[in-house]
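Comments concern the structure below.
Apart from one protein chain that is not included, each protein chain of the complex appears where it belongs.
Going in written order, the chains are labelled A and B, and every chain counts its residues from 1.
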Amino acid sequence: MTALQTVQITRRVDPHLSIDRYDPEGELMLLHFGPQHPSTHGVFRMDLYLDGEKVVKVIPHVGYLHRAVEKLCETLAYVQITPIVDKNDYVAPMTNEQALNMAFEAALKLEVPRRARWMRTLFAELQRIASHLLWLGTFALDLGGALGGGSTVFIHCFRERELVLDLFEEVTGARFHYNTHTIGGNRHDLPAGWSAKVHAALDVIGPRLDEYEAMTLENRIFLDRTVGVGKLDAELALELGITGPILRACGVDHDLRRDAPFHAYDEVKVNVVTAQGGDCLARAQVRLGEMRESVRLVRQMVDGVPEGSINSGKPVKLPVQTKIPPGQVYVAIETPRGELGTYLVSDGTQFPYRLKIRPPSLHALSALPYIVPGGTVSDAVAILGSLDPIMGEVDR
Amino acid sequence: MTPDALAPYLPLLAVLVLAGGLGAIVSVMSALLGPKRPSAVKSTIFEAGSEPSPGSARQRFAVKFYVVALLFIVFDIETVFLYPWAVNFKALGWFGYGEMAVFAVTLVIGLAYVWKKGALDWES
Partner (left out) sequence: MSDGLLHGVVYSVLIVSVVLTATAMALWFERKFAARMQTRLGPTIVGPIGLLQPVADLLKLLQKEDIVPDNADAAIFNLVPPLAALAALGAAAVVPFSPSVVASDLDVGVLYVLAIGAVTVLPIFGAGWSSNNKLALLGGMRAVAQSISYEVPLLLSAMVPVILSGSLRLGTIVQMQADHHWFVVWPFFIGLPAFGIFMLAMLAEANRIPFDIPEAESELVAGVTTEYTGMKFALFYMAEYVHTIVASAVGAALFLGGWDGPFFPGLHWMVLKTLLLFTAVYWVRWSLLRFRSDQLMGLCWKWLVPMGVLLVGAAATWVVVFP
């Protein structure tokens, strides 16, 4: 952490406010907001205590999408786990695979070939563009509604995201759940002529990002809905373990890509985007800036992918042949949503003894009881959208 | 009123009866044509997929909404008073202009007052 600047706040909300004491007459309205709600990004539920339109207290409920992924992983051989964790953060599956396999590689003390590391960096950055585009679309949907301008932004963002998915499909054959990373490197090599296609796609995406920036950051209604809404101070963000764009929007200059380089990030210069204010607008600024930075990084790296092998792992005939020596390891990478950590405990068998995934979205949601009260129902929707939670990885 | 004065309102009545009748007919038709398979879950209210939250849906509500209603009554009626004046305005000339200026200034002072009092600040 290089520069910690605290945002001035007047007071901090008490997330454990006793409703019985605050409202003995029972005049507040309790509203169950979710799980089957258009703007809870999947199945998330907030219990809102409302005074008119104003939110007094919010109780978040997670777990509606719990699939026992971590427990399931304990019964799977190491190479079988990758396609499972793909479904955690289903908006950025590439980075899930990377975080997981990096943990295995670290436990095996396996060196990943340079070509594979460059490819992973490229994939991660392309995935960041796709993920942030989807965030912009859904955020607009939250602010503008499915029967209005919101859906127009949404579909336009999807149009650009398709271009990135096309690039991934070219490499892996899959558009969504790739299963392309494996222990020791990658499974699929880059096809001939891929870099030209990347440049072509970025030629389209780049100028459109300018359009989106003009359409959002210069849009009066967008500003009215986001400025000063959901103010989070850096101190609280750090306390809650919030990482990624939300932390950077609080003015904290922290990015694992630069501060603890993984993949090939030590070979390139990553310009970390930060913003001041910690409100919804700052989060939007950070994410829009990060998309530009990713476009720049991909353009810079795609032509210089070194030659060589893409996998240093020993070929195995059966999945259970891969065994990890006893011990424990924690590996964290910077995904589009923040620090995705994988904590692995191995007992030397072919199955993990314990596999714990630290999802950035869960920590982001923990800010809700602090930043939603005081705003209106509309603000609650905007704040939830700006945190960009993916329930797949929150509930696992 | 003479029947002649009411005559222009007859087509109006026809439109209203037609519109209301049409609405009534289609909603009855939908009740007749649709399937009828009631169940306990189906007839619970939809509150975003979870159990309906405790507490009545017809409880007392924030006072801000009532303030708006009060403001509306004041300003709407004052504005409606302006209409007869607006129609006869050409005949009234400068006299009507002056009279109404006094009335409008009173209205604006009222607006400035509620503004100053913070009744228009919904955020607080």
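We adopt the following convention: a residue touches a chain if its C-beta (ideal position, glycine included) is under 8 Å from a C-beta of that chain, and two chains touch if they have at least 3 such contacts.
These numbers come from a predicted model, not from an experiment.
Peer 1: From the listed residues A:H61, A:K87 or A:R159, report the one that touches the chain absent from this view.
Peer 2: A:R159
Peer 1: With respect to the chain omitted from the figure, which of A:E125, A:E290 or A:D379 is a touching residue?
Peer 2: Considering all chains, including the one not shown, the answer is A:D379.
Peer 1: Pick out the residues on subunit A that sit against the missing chain.
Peer 2: Touching the missing chain: residues 29, 31, 37-39, 50, 53, 140-152, 155-156, 159, 219, 221-222, 224-225, 376-379, 381.
Peer 1: Touching the missing chain, which residues of subunit B?
Peer 2: These residues touch the chain not displayed: 7-12, 14-16, 18-20, 22-24, 26-27, 29-31, 33-38, 42-48, 53, 55, 57-58, 61, 64-65, 68-69, 71-72, 75-76, 79-80, 82-83, 86-90, 93-94, 97, 100-101, 104, 107-108, 111, 115, 120-123.
FYI, only the chains that are shown with their structure count from here on.
Peer 1: For subunit A and subunit B, let me know how many angstrom lie between their CA-based centres, rounded off.
Peer 2: 46
Peer 1: Which residues of subunit A touch subunit B once you look at their complex with the stated criterion?
Peer 2: 26-27, 29-37, 40, 43, 45, 47, 51-54
Peer 1: Provide the residue numbers of subunit B that touch subunit A in the complex, in ascending order.
Peer 2: 47-55, 59-65
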